[in-house]
Structure formats: structure tokens, C-alpha cells
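First, the structure itself, so that you have it in front of you.
Only one protein chain is missing from this complex, and each of the others stays in its spot.
For reference, chains read A, B and C in written order, and residue numbers begin at 1 within each chain.
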Amino acid sequence: MTWLLFAMALLLLGAMAVLLLGRPDRNVSWLGAGSVVIASVLGCVPVIHVLSGGSVEAVRVPWSVPFGEFFLELDPLTAWFLFPTLLVSALSAIYGVGYLRSWQGRRSLGPVWFFYCLLVLGMMLVLLARNAVLFLIAWELMALASFFLVTFEHERESVREAGWIYFVATHLGTAFLLVFFLLTARETGSMDFTVWAEKGIQTRGLADILFLLAIVGFGTKAGFMPFHVWLPEAHPAAPSHVSALMSGVMIKTGIYGLLRALTFLGAPAGAGATAGRPPLWWGWALIGIGLTSGVLGVLFALAQHDLKRLLAYHSVENIGIITLGLGTGLLGMSTGSSMLIVLGFGGGLLHVVNHALFKGLLFLGAGAVLHGTGTLEIDHLGGLLKRMPWTAATFLIGAVAISGLPPLNGFVSEFLIFLGAFKGGVSTGGAIAVPLLALIAGLALIGGLAAACFTKAFGIVFLGEPRSEHVSHAHEADWTMRLPMLILAAGCVLIGLFAPVVVGSLQAVLENLTHLQPAAVSENLAAVASPLAWVVIGTVAFLLLLLALILLRRGLLAGRRVETNVTWGCGYAQPTARMQYTASSFAQPLMDLFRPLLGTKKKISPPRGFFPEEAALKTVTPDISHEEVYRPVFGRINEWLSQLRWVQHGKVQLYVLYIAVTLIVLLIWELR
Amino acid sequence: MNALSFIPLLLALILSPLLFGVINRTKALFAGRRGQPLLQTYYDLWKLLRKGAVYSRTTTWIFRAGPMVGLAAAWVAATLVPLGNFPALIAFPADFLLFAGLLGLMRFFTVVAALDTGSSFEGMGASREVFFSALTEPALFVVLATLARQTGQLSLSTMFEPVSGADWLHGGPVLALVIIALMIVLLAENARIPVDDPNTHLELTMIHEVMVLDHSGPDFAFILYAAALKLWMLGALVLSMVLPSSGGNPWLSLALVSGGMFGLAVVIGVIESVMARLRLLVVPQLLIGAGAVATVALILTLR
Amino acid sequence: MKHEALLWLLILVPAATGALALLLRSVRTILGAMCAGVGISVALGWYVAGKVLMSGPVSAGAEWLYLDALSAYNLGVMLLIYGLSSAYASVYFRVELREGHLTLKQARLFASLWCGALAAMTLVFISNNLGIMWVGIEATTLLTGFLICVHVTGESLEAMWKYILICSVGVAFAFMGTLLVGASAHGLGLRAPEVLLWTRLQAHAGSLNPACLKAAFIFLLVGYGTKAGLAPMHNWLPDAHSQAPAPVSAIFSGFMLNTALYCVMRYVPIVEAGTGNTGWGLRLLTGFGLISILVAAAFILFQHDLKRLLAYHSVEHIGIITLGVGLGGLGTFAALFHTLNHSLCKTLAFFAAGRLGQMFGTHDMRKLAGVMRVAPVWGMGLFGSLLALIGVAPFALFMSELQMLKAAVDKGAILALVLFLFGAGVVFVGALGHAIPLAWGKAASTVQPARAGTLETLLVVVPLVFLLVLGLWMPGPLQTALNAAADVIRHVSPALAGSPGGIMP
Partner (left out) sequence: MMTDLILVLVVLTNLKLLGSSRLGASIRVVAAQGVMLGLLPVLAHVHELSLHFAALAVGTVALKGVVFPWLLFRALREAEVTREVEPYVAYITSILIGLAALAASFWLGGRLPVSTVEPSSLLVPSALFSILAGLFLIVARKRAVNQVLGFLVLENGIYTFGVGIVAETPFLVELGVLLDAFVAVFVMGIAVYHINREFDHIEVDRLDRLKG
């Protein structure tokens, strides 16, 4: 624990230092990044210790704030989330040094690093806090810091708009959390998470209400449909290393919060006894949310033209997948099936880490593209692989991983969830089977669409011929930006190759989260580890065969005539870049099929005459919940409140009349 | 695992190219031609392997990696597929996830390799490929879920065991529906009529063929072989369900499966001869239909 | 004893300074004298308040002057605000002077009224006689009336007229209420001079005439509520705030409103005890609080004038404080804490608004944009205080509102909770929508940036840091003070008074 305290102190110091130092920017970047990196390294020590079965560590310091106590605890669940947080924070920080270089001189970098340190600190506190007040403060600190990071390029109108949407969304979410915490506090008569976990919520109705509150409150941060509106706005607006941090780990604090909340609602405690079991509909609800977020998320991603927006929607999708895992776990809780619990929660938790890795990687890659070409319009890019080989290679790995394909990490976590769903769906009766089977079909669809989306993203951005001038002056990122991407890519591969080991490491966190018997957990984990061992064998075989083929091909082509020529274009001698398939045309068939869901708007000016001068097609896919839910609701409230304008319309007589009426009405009412 | 368990793999590796021959023969017969020799595919492979290669200046290592990844993936996948009474070389719970994953990987790289050429035709093919596969994927998984529910098994080798009359009696409709769905998946995944026409070389109409336009020499050989393997594997799955059980006699079952595979090839050939390729706009309906059929089967298992 | 002398001095010092200001001959000396006088009374006041908070109430002049925890706490906060505002006023008017907007006459008028208002407000806090307390409020109203139109313009006159008329009516009601309270004590055998002494009434609260007391409280609530800016009696407030010079708006929002609210708080324990502790009065307070929050929220949404926006924020926060008192228990504590936070924050906001207004020459937020770039220091002050005002953690206002929510939940006042959250949510959405362009929007090219001096920087940084610290750490003394003050309102018997048991879990 002391290590963690040191780490946090260091972050605080770093924050203050960069703020005070201010200039020169170069050193500021190194100072900020350095403190984050060292803090992360320090923090990882106890985290790994706890995850490897070490004892839970806690520190309680009285804190002179009403109901507040500086109570931190590092249990496996916290450690599990803390690990990716620290990792991605450190890597993004290193990346940031190179990424922010282009702003040097134009803008003092002190504030951005200040808030970066605060954001990391906030996330650590959120994960560690065991006192409601402390948690809320940390939660808000996180929101505030990230708000200032999102609005880094506040000269741009769109960025300011995004910042507004983001802050409003997260703050309204917090409102629900406040109610959640205060109601729980009232029920248990304490502000202490450990007490909450012990007592749990016994009254069923209240537990249901709290569950819903938690879903809205934490779901807003995590990005459940339809509370996700801020994601596609904020992530593109933020500097890329911040997007990586936010999308990779910050939104996971929502998932963490939801899990933590479940431990209060008497759910996990009841895994054994029928007493505290959650009702079935909780699991149904989560699976429903997961499917909605997953399918709609990936569909909207497919419809985007901006690379970072696309990635942002994929975060929604992956949060959906994680939620599917949690839902499976909850169903397990309701039925007391340790298999479902372990596979469901295990898969969800593992996907949390995996998504942190590859989504972080992908955002960093997108950042490198932006840094190199100055645009994120997918249809303006192309052929970048030749100019940015490292970025392209790592991005490819990320793309394969996020599509859930072997041999990478995405496949592993989805394997767990799928396996759980199949086992449950096969063995049990309708009430459990139906959501699980829906999950199977849905996850399969998500997988197919994700593959489609990332073949598009990678293929159009990095392959083919450059589609615009932007690409021509593209340049590969420097090592500060490359190194983090390489490390993350390595992470994706390693988790894929050592899947059984990784799955084994879930032991501690699952015991801690679900209160199952260690035996129950370990045997279920073993039951999934053995197939994964086979998967790994298959993977190795695959790689060996691939190697063999490479050698074979080289042998075959050795000494033969290998010529290069233009792409065969059915007789076109010189295929120009304009003739290539664009991202929009690539996605068009799927878009047309799902038009009803997406509400894509097309603006076509078709070619006219014998020698058409120009023709244009423009498609925009506004966010459905933003358009259909929030805009109307906010508009309604707005116009409803503006009915009150006349109250203040300038006539003093009227004002006195209000007073008189108030007085007389009260008198008559109270003295009647 | 004993020697027998290598049989499905070996048969797949050796005989898969023959399927194309049989299909083409059947079609030729229907068209009243003599048609190419049965072993034509082998000749083609051999010829291609001995050729040099031409590459587009646009392309990168992705383009070269595509075919090899595809073939390697197909090989590994082949180890998971049972054949009639012969269980697969490797069988473990939920091995079909790895199977599907490998096919997905194969597709992923074929597609990016196609996009690597920067040709609009191959882009078009790629687009259609991902479009259709995104629709077949759920269908395939629902089929798997149905079988898993029906048999209570979670491994290809045990799920796709030959079915006895008894099974047909108590689960007849389910099996029938599953077979239909799986057949459609097979045709779509292997770019056969009615989804795609491997014969025409009018790019606009094609999906799989057009994606590999620019490949040549050994690369193309790999692709061809991988395609044959894919056809064989999915075929094997369908076959395993329709084949009657052969009381454990290896030779009998060997005869059964090899006969069965080519019977299947003939069926495909017949389908291709009597049906026309569907309009592209209609294909999604067919695939979604497959998913629907599979779902009906699943619902039947739920009651 | 010497506390007596001090209590008298508290009124005399500012009064004397005010008189002196009329005689001085140069604007700078006037401002200097003003700051000096305010400084002295701040020192005195804090000393006395500290004494009281440490070691119980003091009284003087045959109990006509009386200072207990509640009044001491409010006095302390008021003096803090006054001190800051005076310092700021000197900065503000120096600029005016440089630009030739300020004549000697105006300076004299301002300084004397400024100090007079201080004396009047002090009188409100230290008088034990409810009648005198009322006189103090009335005097404040009339003195500050002229402060609004230090610069005579059409708008400022209109604002002043509305302010004077509405508040006079309100205050008249308050007097009616005071009389009724006196009437309710009829038959207790209290001699005439004693009947309005708060301490006496407090002692006999149980045996006052309930019906009469209810009527009295309604009059008082409406009356003082008008002065405090509770909806629907708030309409004078945005006009006055938007037209008065920034330092004046600062004390208006910063503490004049709270002074009036303090008078209401004074009556709460008496009314509660008199009406048999049924929470009758508290319900009224809750109602007014919620209405104020919602009305303010509505007007914040579509506001274009920065100072009017801040004024409506005052309505909202006064509403929040009232709501807290209405919730009782922890809510009272939170309300008093919120008083401090809001006053600091709002004062800072008006400081910034004033200086930025001088730079941009307008308060129209459609023209007033990009302040963070034009004037980093004051921009930070404005943006920071706005964020704090809309309840962003880790600023102190978040804390007090959190405690208030807890009070509501623990009391089971779910409707109040929901309405409060709804209002706060609307305010957040609306105000943030104003604040972001304000901070980063595209500034008009005509605006010339102004470097902020040391004093100005201090005026921005000190309150912000204060709010930040209070949000993350509540000093023990403050907590005991708040508890002691809250216990006066909650009417906890002296034995319990001051014990943290009131709020700690």
C-alpha cells in the first residue's frame, strides 16, 4: 500500500511541478510523463503482489470531512482494474511527450500535463477508495481533469461543444450515483464500502432501485447505449494519448463501479445461499444492454468517416461485450451456477484488460496517423503502410485483436464468454437459455461486423494508394510514440499466447468478487484453461505452418521471375487513386441493410449530362440516441422552462403583486 | 489419439482439390460437355507452384502475407473437423470457436490483401465478402448452438456425429432445418452459386474470385488450395450429419465418407447447374433466411 | 466587561469611517480610509466572533446587544466578504478613476454609504432586540439603494427604484411580522422593553401563542424573504445586481441576501418551539427553497447578461441554503457551510465579472468571450467560480450540497431530493453552456488584454484556494463553529451545543 501512496504523492507533486514550472515545454513534458511513468511502476508492485494471491492491503486515515474517511483498500478486484490503468497511463504519457511536441511554443503544456497527472490520480483513487465521500470526490476529480483534457484544443468550436456534452453527461450520471450512494448509506447507516458489502441491501425493492440507479450512473461513464452520447464526441476531440487513456481505461471505472455496486446489493454474497441471489431480470437487463450497446455500437462505428469517432463507437461495442460477460455472471448468481459466474465475470474482467490494451493501441495509432498526415478522414487517407510501417503493423495487430480473432487476446476473452453462454445455453431451461442463446447470436454478429469494420479501417487507411495530399507528406512517428504502441501490441500477442496462464490469474479476483469457494473457481477456470491450451497449441501450429509457408514461398520464387506492375484494372492502364474503393463504398452494403437502425442521411448530387463535370455523395450518420432522445428531451425542458420568462418582464407593479399574492395565499392557507 | 484420428485430416489435405473437379464435371455433364479432367485442380496447383509471380506496385507485404495466412489457418482448422465416424485429430470443448476464428482470420487477411491492391474491383469484392460473412457468422453460430443443445455436446467431433434413425425420430425437424441452414452457409462461405459464380470472370458479379484477381504464381496456388480445404471442411460438417452410422467398421466408414464427400460435390454441382446466381440484392435475404431457419431450429430445441 | 465595548465599536468604527469619508478631499485617500476602516472592523469583528465561538455568547447594553454562535459565524463571514470586497473596490474604482468615470462626489457618496451599510449589517447581527435587528435591515436597504446608482443612468435608476420599492414593501411586512411576534408573547408578563429580546422569546418559546406566531412567521418569511431574494419575491434582484457597480453587486450577493436570511433563521427556533416542534416552519422554508431553485434554474438557461446570470445563481443558492435549513438536522449544518462557500464564490465571480466588464465594455455574454485568453487571471477567476457555483467537485460547494442531499435522503424527503437534483441539473447544463464559450470562445479583436496586478491576482487566487481547501478538508474549528451555529437554529439545549454529535456519523 505504501507503494501506492508513494505513487499518488508523486503524481500530485508532478502535477504541481508542471503547473509551476510551466516552461520550457520540452522539460514540462518529460517531467509530467516521467512522474506518471515512475508512479505507475511503483503502483504496479503491490498490484501484482495482490493479484498473485497476496493479502489484501488497506490504509485508513481519519479525514476531517463530514462522513469522509481517507480509507483506501487494494483488493484483487481493485488490483485487476488498477493494472491496466497504470500500464496504459504510463504508455500514453510517454506517447504524449512526442505527440504534444507539435504544440510546443504555441501553447503552454503545463496545464495539460497537470490535468493528465490529476486524471491518473483520480482514476487510482476511484479504484482504491472505500469511503463513499472519497469515492465521489475522486470520481468528480476524474471527470474534471478529463474535461480539461478533452477541451485541450478549445480554439475549435466542435471541441468546446464536445467538452460541454461530455461534462454534462458525466455530471448528470454523477447525480444518479449520489442518490445511489446516499440511499445505500441510509440503509446501512454507514459510508464505508466494507460495511456496505457486509450488510448488503436486504429489502428487494430497494435493491432493484439501487441496481437501476447504478446502471444509469455508472453506465453513463462506461458508455452503455443510450447513455453513451458523450463518447463519440469527447474521444475524437481529446488529444490522442488522452483518448487512449479515456477510452482504454477511464470508461472502465464505470464497469468497476458497477461491479463494486453489485457487491453492495447483496448479489455476490448470495452466490452460495439462495438468500441474497439477484433476481433473474438483472442478468437479462445487463445482457440486453450489452447486446444493444454491442450491435449498435459496431454498426455506428461502421458508419463513421472519422477514424477516432469510429474507434470511440467501438468502445461502446466493447463495453457491450464486457456487459454481456457481466450479465452471464449475474445469471449465474441468480441460479447459483458457479460455471456461469466464473466464465461470465471472468470473460468480462479479462475483456476489460484486453480492451484496454488494443483500444489504447488503436487510439495511439490513430493519433500517429493524425500526427503524420494532419487528418483523420478515412476517405482522405490510404497507402500509409509504406510511409508509417511501424504504426501500420501495430495497428493491424490491434485490428485483428479487436475483431476477436485468434491468435490474439480479443479472442481469448470472447472465448470465455462464448463458452459460458454455450455451456449455460446447452444445459439449462428457457429462462436462462434464452438470454444466453441471444448472446451467442448477438456476439457472433458483433464479431462479423467488427471484422468488417476493421478490415475497412485498416485497409482504407493504410493500404492502397494515397487518396489525398495529406498522405504525401506523412511521416512515421518518433520512438516516443512508437514504443508505447509496440509494447501494447506485444501485450495483445502475449495474452493470446499465454491464455491459460492469464485465465489462471483470474483466480484471486473472481474469489474476491464472487465469494465462491476457491475450489469452485479454480475448477471452473481449469475447465476453460484446458481448451485454451489446445487453442494455444493450434496457434503455435498455425505460426509454424505460416513460417513453413513463408520459407516454401521464398524457395519457390527464388530464381524465378518476379516482376512488379500496376494493379490490373480491367484495361485501365493507370488506375488513379480516385478510382479506389472508399471507406464509405466499402461499408455501403451493410449500411443500406441497417439503414432503419442507423438513420443515415444521404446527400447525392448525381453526375449529369454527357460529360459530367462533378458528382458528389455525402452521408452522415448522427447518433440515434442523441437525435431521438436527448435533443428532444432537452428541447422540451428548455421550452417548458422558457414559459416562465413572463415572470420577469419588467413591471414593478407585477413584482409587488407576486409578493402580495404569496403573502395573502399563505396567510389564508395557514390560518384557515 | 490413434492412427485413425489422422484420417479426416489426411483425407482433407489430399482429396479436397478433387471436389472442384467433381463439381465442374457434374456441371459439364449437365451442360452436355465433356468438361475438364477430374484432377484439373491438382494440375493447376502444380502449374502455379512452378510459376513466377507478378505484383502490383501498390501492394505491400500484406498482399503477400494474405494467401499464406489463409492457407496456414485452413490447415489448422482442418485438424478440428471430424469426418463421418472419424473424430477430428484435435477435439476439445468449444473447439468450433477456434474453427470459426481461424476461418475469420483467413477471411480477414484475404480481404485486407485484396484492399492492398487499391483496385476498385477487389475493393468491391472485399466489401461484399465482409458483408455476407457478417450475415453468415450468426447463422453458423446459431446452427452450432442448436446442435449443442440437441446433442449436449460442445465439440465439433461430438456434435457432428453421424445421426441414427432414432435421432431423426425425436429430433427430425431440427436436424432437417439445421442441415438446410448449414448448407446455405456452406454455399455462401465458399462463394458458390446461388451466392456467387466462380466460373464467370465478369468482375462486377463476383465476390471471392475478384478479391484474388491480382494474385499469381505460388500465392494463387495457396489461395486455391485453401479454398478447396474450406469447401471440404464445411462439406465434412454437413456430411457428418447426413451419413448413417457405420457400426465402428473403419473401412466401411472410410468408403462412406469418401463416397459421401463426392456425393456432396455432385449435389453442389447439380445445384449450380439447375440454379442461377441470385441478384446481389437478394443474397442478404437468403443469408438472413438461413439464420432464420437456424433460429427456428433453435427454438424447437427450447421447448 | 470589554466585550461590551467591542460590540459597540463594531458599529461605531464603520459609521465613523463613513462620516469621515464625506470630509476627505481626494478619491484615493477616500478609498484608502474606507479600506482602513473596514480593515479595523474586520479585525475587531473576527476577534469577538472568535471569542464567542470559542467560549459561548456575549451580550452588552442590557442585553440589547447579543452575539451567539449563529450571529458570530455570520458576522465573521460577512466581514470576510466585506474585507475582500473593499480591497477589490479600491482596485475597481482606481480603474474607473483612470478612465475618468468617477468624480470626488461619487467617491464620497460610495465610501460613506459603503461603510454605513457595513454598520447597518453589523447592527443586524449583534442586536438581540428583534426590532433593532429589523431596523438594521431597513437601514441596509435604504443605504444600499443609492449604491446601485453611483453612476446615474436610466437603467440604474430603474433598478434602484424597483429595489427600494419592493424591498421597502417586503421589509414593512417583516416589521408586521415582528409586531405579531411581540403580540404572540402577550400575556407572558414580559415587560415592554424585553418583549422583543430574542433571548427572552427563545426562553419562553414554548408558551407563545401558536396562531399568532404562524401569522408572524409568514409575514417574516415573505418580508425578509423579499430582501433575501427568495422566489417569487426575488424579482428586484437581477436588476439591482446587474446595474450596481461590481463591488456593490459583490456584497449584495455576497452577504446582504444572507443577512436577511439570517433574520429568518433567527426566528426558526422560536417558531418551531412555539408551534410544538411539528416542523411547520421548516416545511415553509423547504417550499420556498425549492421554488427559488427551480425558478432560478429556468432563468439561468436563457440568460445573456453575465451579471444577471450570477444574480440568478444567487437566487438558486439562497434557495439551496433555505432548503437546507428547512431540512433541519444535518441540513442546517450544510446550509451554514454553504453560506460561507457561496458567499466566497459569488463574491469572486462578481469581482471577475466587474473587471472583465471593464475590459470588454459589456456584460453581454454574446460579446464577452474568450476571457481565458484575454485576461488569464480574471478569466480563471470567473471560470473557476462558475464551475464551483454549479457544484463541480472538489470545490467546497459540492461538499455542502452533498451534505444537504444526505440530509434530504436521511429525512426521506424524496420529492425535495428529486426537485433539487432536477434544478441543479438544469442549472449545470445551462450555466456550463454559458461558461465554456465565456472562457474559450472567440474574443472580439477590439478587446485589449490587461495585465493583472499582484493584488488582483491575490483576490482571484485566495478565494479559489480557499474553496478548494474547504472542499477537501474541513478544519476542526470551523466544524465546531458550524455545529454551534447550527445548534442555535436547531435549538439544541446548551448541554449538547457544539458537540460534533450533531452531524458526525
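Note that in this section a residue touches a chain if its C-beta (ideal position, glycine included) is under 8 Å from a C-beta of that chain, and two chains touch if they have at least 3 such contacts.
Everything numeric in this text was worked out from a predicted model, so none of it was measured.
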Touched by the hidden chain, restricted to displayed chains: A, C
Option from C:G37, C:G182 or C:G381 whose C-beta touches the chain left out: C:G182
Residue among A:S40, A:N354 or A:Q648 that touches the chain left out of view: A:Q648
Identified contact with the non-displayed chain, of C:R108, C:H234, C:R266 or C:R308: C:R308
Absent chain, residues of chain C that touch it: 129, 131-132, 134-135, 138-139, 142, 145-146, 149, 152-155, 157-162, 164-165, 168-169, 171-172, 175-176, 178-180, 182-183, 185-187, 190, 192-193, 195-196, 209, 211-212, 215, 238-239, 242-243, 299, 302-304, 308
Chain A residues that touch the omitted chain in the full complex: 645, 648-654, 656-657, 660, 664, 667-668, 671-672
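Just so we're on the same page, only the chains that are shown with their structure count from here on.
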Topology of the chain contact graph, where touching chains are joined (line, ring, star, complete, other): line
Top-ranked pair of chains - ranking by C-beta pairs in contact: A-B
Rounded Å distance between chain A and chain C, as computed from the means of their C-alpha atoms: 44
Centre-to-centre distance between chain C and chain B (centres being mean Cα positions), rounded to whole Å: 79
Touching two or more other chains - residues of chain B: none
Touching two or more other chains - residue numbers and ranges from chain A: none
Residues of chain A touching chain C in the complex: 63-67, 133, 136-137, 139-141, 144, 151, 154-155, 160, 163-164, 167-168, 171-172, 175, 178-179, 182-183, 185-186, 189-191, 634, 637-638, 641-642, 644-645, 647-648, 652, 654-656, 658-659, 662-663, 666-667, 670-671
Touching residues (chain side chain C, partner chain A) in the complex: 161-162, 165-166, 169-170, 173, 211, 214-215, 218-219, 221-222, 226, 232-233, 235-236, 238, 284, 295, 297-299, 301-302, 330, 333, 387, 392-394, 398-399, 402-403, 405-406, 409-410, 417, 421, 424-426, 428-429, 432-433, 436-437, 439-441, 471-476, 479, 503-505
Chain A-touching residues of chain B, taken from the complex the two chains share: 49-60, 62, 64, 68-69, 71-73, 75-76, 79-80, 90, 92-95, 97-98, 101-102, 104-105, 107-108, 111-112, 115-124, 126-128, 130-131, 133-138, 140-142, 144-145, 148-149, 152, 154, 203, 213-214, 217-219, 222, 284, 291, 295, 298, 302
